[in-house]
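One structure, pasted below without further comment.
Excluded from the complex is one protein chain; the other protein chains are retained at their positions.
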Amino acid sequence: MTPLLAVDELEKHYPVVARGLISRFARKKPAMLHAVDAVSFAIARGETVGLVGESGCGKSTLVRLITRLIDPTAGSISFDGLDTAAVPARRFGRSALRRRIQMVFQDAEGSLNPRFTAFDAIAEPARRLARIPRDALKARVEEVADLTGLSRELLGRFPHQLSGGQKARVGIARAIVVEPQLLVLDEPTSALDVSVQVVILRLLDDLKRRLGLSYLFVSHDLNVVRLLCDRVLVMYLGKIVESGPADAVFANPAHPYTKALLSAIPTFEPGGKRSGLRLVGEPRSPIDPAPSVCRFYGRCPKGIERCATAMPALTAVAPARQVACHYPEIGGATV
Amino acid sequence: MSQALRHARYVLGENPVTAIAFALFLLLLLLAVFGPALAPYDPLASATTSALQSPSARHWFGTDQLGRDILSRIIVATRLDLGIAGASVILAFAIGALAGTAAGYFGGWTDRLVGRAVDTVMAFPLFVLAMGIVAALGNTITNIVYATAIINLPIYARVARSEANIRREAGYIEAARLSGNGEARILLAHILPNILPIMMVQISLTLGYAILNAAGLSFIGLGVRPPTPEWGIMVAEGASFIISGEWWCAFFPGVALMLAVFCFNLLGDGLRDIVDPRMRT
Partner (left out) sequence: MSDIALLEIEDLAVEFRTRSGTVRALERVGFSLSRGETLGIVGESGSGKSVTAFAIMGILDAAARVTAGRIRFGGLDLLAANEKTLQEMRGRELAMIFQNPRAALNPIRPIGRQIEDILIRHANVLPAQARVAAIEKLAAVNIADPERRARAYPFELSGGMCQRVMIAMALACSPALLVADEPTTGLDVTTQAVIMDLVADLARRQGMASLLITHDLGLAMDYCDNIAVMHAGHIVEIAPAATLFRAPCHPYTQKLIAATPRPNARLADLLAIPGGLPDLRRNDLPPCRYSARCERRGKDCDTPLRVVDLGAGHRVACQYPL
């Protein structure tokens, strides 16, 4: 069964603009920032995959590559067997694939045009991508508003007149109005209060089942990822360092970075924090990284000789679990 | 809509000066539209017997060297001055806003080209540039409008460019791309409507400057030609009489100019408060 989304050796490198007159004229090859490096994974139909990682790990870039807002420098992205990278980002808006991959943004407020009402915001993709004629538009927008729990009288309001939860619903409604198959959710609840977050997460879960959607759920909040995701991918400095079923990875992380992430989240045990695993220092530079040194070397509590001489590849260490580490440990036992 | 009106009423109520400016603006508009009908005398009718009479019950603002009623001339000049200023500002806005928005949104060569063009215009002392353009093309009202428009272009281009630049990476622009919008459509349907309010403020502020420009050009003889009544010419002609004690010939047109510019500046401030309270000083 072809996966819905298959990403293979995806790369996005940005040239770092040289400062200073001499280097500009020197015509040397410019330094490259490796935002995403040799990333491969797949999302099956109906699956919810979580993507976790901290700032600078490349998840925003990866998300923009998958939703085809930017073009990769190398690698392939296939959606339902079709090569999406073949169509450049500039023209993707007119491709038939555009409506099948949609996104819900982190900052719901920023993702809504301040001069568009909720109705306009939801109707726009319906008109442009699904080509719903004007007379059927109202019905469709109302249908989707009902689905997302947005009361119809709010459709005439502007973003600044809506609450955080209502804006989040508008963002979700806009994304699903064109009946996409893959929905990328970029931290959809991080700006919401905890009580609103529950409601929105429940809504997303419900919609997933009702509309048969696949999700790529990006978040830095591991507790939230645990709630919705079947599988999880952990990213660090442009590479995937661990992947596997969410429950298994959270219960027994194999990569030292995943372990550090998990021990940093609140335990809900008073005073329990004081004993967690802590990362020291700053991450390595993503500019022209040494190709044969593990990206986590230097910050990793382990750091053995081999880590500085060979880049660990993402390899299977258990059924459905992959880790990119020379000395992965599951539950204290080296695998 | 009613919320906007309520906000407008609040701003006008909070700030009496803005309310006064608004009232003045309406008065100017009234004079511009109905001027010739409201003027007590024919602004062009000269009567050398009653030349240079000081303000009296018959001639509230006195008469000038050709016996023409100064009040009537001031009233009728409103249409011309506001007209020139308005036309040039609209022209400058239309071209400048579009060019600036494109420059700010697309960056790259569009930005460089527009940037260089704007820099070129701004390299000149703007009034001198206006003088040069009118001198080269001739003393007609159309040319005054063109000249004033050209020297006001840079400010619109700059404001539009920086506003477009800020919004270019906004979430809703990415969302618009996901909704299948091409770049041109995003520019017209998403970016422009959002920078329009700020541009409106800029328009109001520049109107004052444009009036001064038109008046200034006329003052040095490069503008409107006599006997057409225009505030700048009136000040120029009246200036030579100040020494001999006939102050009213230059004073009243000068006051009219001052009030108009004052009005537009205050209006601009008030508009800014209405449009974007965060920009309040």
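Going by the order they are written in, the chains are A and B; count residues from 1 in each one.
Definition applied: contacts are C-beta pairs under 8 Å (C-beta built on N, C-alpha and C of every residue); 3 or more make two chains touch, one makes a residue touch a chain.
Keep in mind that this is a model prediction, so the values were computed, not measured.
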Practice task
Can you pull out the displayed chains that the omitted chain is in contact with?
Solution key: A
Completion exercise
Full-complex touch with the removed chain, picking from A:S111, A:Q197 or A:S214, is A:Q197
Practice task
Tell me which residue among A:A31, A:L69, A:A248 or A:I265 touches the hidden chain in the full complex.
Solution key: A:I265
Handout entry: Hidden partner chain, touching residue among A:L222, A:I240, A:C307 or A:I330
Key = A:L222
Completion exercise
Logged for chain A, residues touching the omitted partner chain are 54-55, 163-164, 193-195, 197-199, 201-202, 205, 220-224, 226-228, 260-261, 263-274, 276, 278-282
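The rule is short, and it goes like this: only the chains that are shown with their structure count from here on.
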Handout entry: Separation of mean Cα positions, chain B and chain A [Å, integer]
Key = 50
Problem - Touching residues (chain side chain A, partner chain B) in the complex - result: 67, 69, 90, 93-94, 98-99, 102-103, 105, 107, 109-116, 121, 124-125, 128-129, 171, 174
Exercise for the section: Would you tell me which residues of chain B are touching chain A in their complex? Expected result: 170-172, 174-183, 190, 193-194
